[in-house]
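Below is a structure I'd like to ask you about.
Every protein chain except one is present and positioned as in the full complex.
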Amino acid sequence: MSATTAAATTVPWLWLTSRASGLVLLVLFSAVVVLGVATQMGSAPRSWPRFVSAELHRTLALFAVALLALHVLTAILDPFVSIGWWATILPFASHYRAVALGLGALTIDLGAAVVVTSLMRRRLGHRVWRAVHWLAYLAWPLALAHSLSAGGDLGIWWVAALIWGSVGAVLLVVSIRVTAAIRGAVASASTLRIGSGPSRIPNGIRRAG
Amino acid sequence: MTPTTAHRLPPRSRGGRDNGGGAVARLLPDDPGTGPGLGDHLARHGDLPSDLESNRWRESLTGEIERSGLFGRGGAAFPTVRKLRAVISQPGLAVVIANGTEGEPASQKDRALLARAPHLALDGAALAAKLVDANEAIVVVHRDVRGAVDRAVDERRRARLDKTRLRVVTAADRFVAGEASAVVNWVAQRRPLPLAKRTRLAECGFGGRPTLVQNVETLANLALIARHGATWFRTQGTSEEPGTMLITVLGAVERPGVFEIEIGKPVADILAEAGELTSPPQALLVGGYFGQWLPGEPSLPLPFSARGLGIGLGAGLVFALPTGSCGVAETAHLTRFLASESAGQCGPCVFGLPAIAEQLENLASGHVTRMEDLKRWLVEIEGRGACSHPDGVARLVKSALKVFARELVEHQRGWCTGADQQPILPTVHGATL
Partner (left out) sequence: MSGVRLRVDRVACDGRGFCAEVAPELIRLDDWGFPIIEQGVISGHREADAHDAVELCPKLALWLEEADRTGPSQ
């Protein structure tokens, strides 16, 4: 009996860990996006100051990076499928489920750019950091697409609940942010701008003498 | 209510050089026959001293400037020698920026200097460049006098007068454009906005080089000190504030204009340069729109100096508020103008200034005013902008609240002691007298 078939008949831990970590990662990534958008939003209640969102966003993102390492490692080491190391970062480098894994590789590429620039924020300056951080809005849908195509298991009710719950949370928060931005743009266009020049002092008071 | 006795000043005897203790015609030529050309300039002032290259000369001139007590004529009144030494101490090639922007709409003095005696200012720029080891002096001038300065630079080039390269740039048309870092930003990137002060200009300014930014009147004085020395310079003015100063007199005077005066002379004499007072001054605005109000009549006998008046002389504006005008309305008008002239980069300025202007307008028109908030904002905006624009507004408004205290009480009861509230001071750029 070969090593691979021996592995296939025992519990496929690597495969299970890979898929479980993938699900958790999607939920985590969604939470990171929600917190990131929440940090940007205007008011912050006393019980949840904005810096808490900011710090939690950062902490969860770094935790997700660690979990991602596990997810990728277990997928590659799994003898049941053959995924080369390059497939982690090069889309379509693997023949096995090229599209699904390609989406995953793209997610990692974009995510890595966001994380690295964030860690080097002081050195790079605000503008560069901000420009790259926008890629997060691209990375998340790619992660979702990767989850749906590489993962699946939507037949299990709680998996579906977690996935659609995460999607719902992100869409909700982003739509709130977008409408707030539109309202803000409309408001500032209609209010008197600074620089409109000196204004008339109304001549409506009684004179002395 | 309104005083019925007018205050007559003794008429000044004009003509001749004996004006109460010494000629006050250093920077601006007294003789109408003297033109702005190079020939007239050299005839009047003589050649610049030669041997401008050696270190010995450099140290000796720096010493003279220190002994002269020359301080900046751009508004901040910073000791010139300190600025020079700050740049000299930096390694590498420096750059000199001669600042003739004159962003203050009511001030005309830099334009007057550049129109009537451009070569003095250019002498100063070239000398400063030699002192700080710069190969270039950039002369930033108000558009009204661009032609005159171009002509002067041309004359010098043809006469091969300077080793330093002189480059003329037209200034931007904004109030904050005259601020030192805004001038650097304008010349470098065409953005006349103050820079956040992470480093000093003397260390890292234009093009990353040590930069000396000096007002054109200061440089003109420098050129005179190089010729005649510190002792001569100190024959006029006071011991702490030596020399002469160019001022712009406006308001309740017969002949508003730019005059050269000796620092320390009584304010009444200073005003008299512009002829008779057309009405007793309710109050004086001294310095500029960044300056401060002073009570009118009580200030007349005081010496025109920072020590004598207790306030900085700023850009040399002296505005006499006529009797029939309303100081509160004037201040409200100025504050609204200054708010609109914000560079728009810093929150306390962008939001604080219009809020302050609104309360002043309420005061002027007799409406309900948030006095406590107004006073708090005046304290809070100080020092919280990238430049001193909000500080200038705070200074102006605080002085108005003090000097017009009686009028404020009347206003809050619904009465204005002025005949009308039409603002007098100009709030349009490039307005010539």
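By written order: A and B. Residues from 1 in each chain.
Keep this in mind: contacts are C-beta pairs under 8 Å (C-beta built on N, C-alpha and C of every residue); 3 or more make two chains touch, one makes a residue touch a chain.
All values derive from a computational prediction rather than experimental measurement.
Q: Give the residue, chosen from B:116, B:151, B:200 or B:228, that touches the chain omitted from the document.
A: Of these options, the touching residue for the absent chain is B:200.
Q: From the listed residues B:117, B:187 or B:386, report the one that touches the chain absent from this view.
A: B:386
Q: Looking at A:54, A:73 or A:145, which residue reaches the missing chain?
A: A:54
Q: With the full complex in mind, choose from B:34, B:278 or B:345 the residue touching the hidden chain.
A: B:345
Q: In the complete complex, which positions of chain B touch the hidden chain?
A: Residues in contact with the chain left out: 195-200, 345-348, 351-352, 355, 373, 377, 380, 383-386.
Q: Residue-wise, where is chain A in contact with the chain that is not depicted?
A: Interface residues of chain A facing the absent chain: 39, 44, 49-51, 54-55, 121-122, 125-126.
Everything below uses one rule, namely that only the chains that are shown with their structure count from here on.
Q: Hey, how far is the Cα centre of chain A from the one of chain B, in Å?
A: The computed centroid separation for chain A versus chain B comes out at 55 Å.
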